[in-house]
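Every protein chain of the complex appears in place save one, which is left out.
On to chain A.
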Amino acid sequence: MSGSMEFLLWTKGPMFNIAIAIFAIGLLVRIAEIFVLGRKKNFAEARAGEWGPGFRTMLTRTVADPGTFQRAPFNVVVGWVWHIGFLIALLLFLPHIALIESLTGLSWPALPNPVISLVTSVTLVALIATLVHRMTHPVKKRISTVEDYVVWAVVFAVVLTGWLAYYRLVNPYPLVLGMHILSAEIMLILLPFTKLTHIFTTFIARWYNGAAFGRKGVQS
């Protein structure tokens, strides 16, 4: 018991600080790498502004166009389910809100625990579905790299350990909670160096896309 308690305290203390530091510095470097490169001046006469269409695309790409939805319904639906499930568990579970409040002073109402546990279970199933899809769909199989599987494993571990901790399925409790915190920290550390960066950079990418099409008169 004392060993697992020490482990938990380590994940909540020194390891937490290390993870936050690597995440923050790494992400800052990554974003700086994008903006330092910037764009060349565009001499072609624009049909419309860039900002409006850029911001619209930042939001609208969240939903697939009807044709794409028909051609890849599984991809779209399962992607949505697990992303939303992950966000609900991350942002609306009471202990998570308490953590955020202790760090930032901000807080908001939580969802009831049974709802969170149901959402988490669904997310786990959806994540397994994405893995099967990645390993079997010809396109996904062809374009997948080791990184894709590592990132999947880390994200899955975060959700799974959270779920195990909630149901007290591993003893002693500090061990499973520590595992949950540690896997979240690994995710934070990997974030700036893997495709997890899309959590932030997708909004930059979408803006550039919307702006480039927008100035030519097309809402992309």
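Throughout what follows, a residue touches a chain if its C-beta (ideal position, glycine included) is under 8 Å from a C-beta of that chain, and two chains touch if they have at least 3 such contacts; residues count from 1.
The working rule: contacts and distances are computed from a predicted model.
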item	value
Protein name, per the UniProt record, of whichever chain is missing from view ("(Fe-S)-binding protein", "4Fe-4S ferredoxin-type domain-containing protein", "ABC transporter permease" or "Acyl-CoA dehydrogenase")	"4Fe-4S ferredoxin-type domain-containing protein"
Residue, one of A:Leu9, A:Val125 or A:Val139, that touches the chain absent here	A:Val139
Where the missing chain touches chain A, by residue	29-30, 33-40, 42-45, 47, 57-58, 61-62, 64-65, 67-68, 71-72, 75-76, 79, 134, 137-145, 148, 192-193, 195, 197-198, 201-202, 204-210, 212-213, 216-220
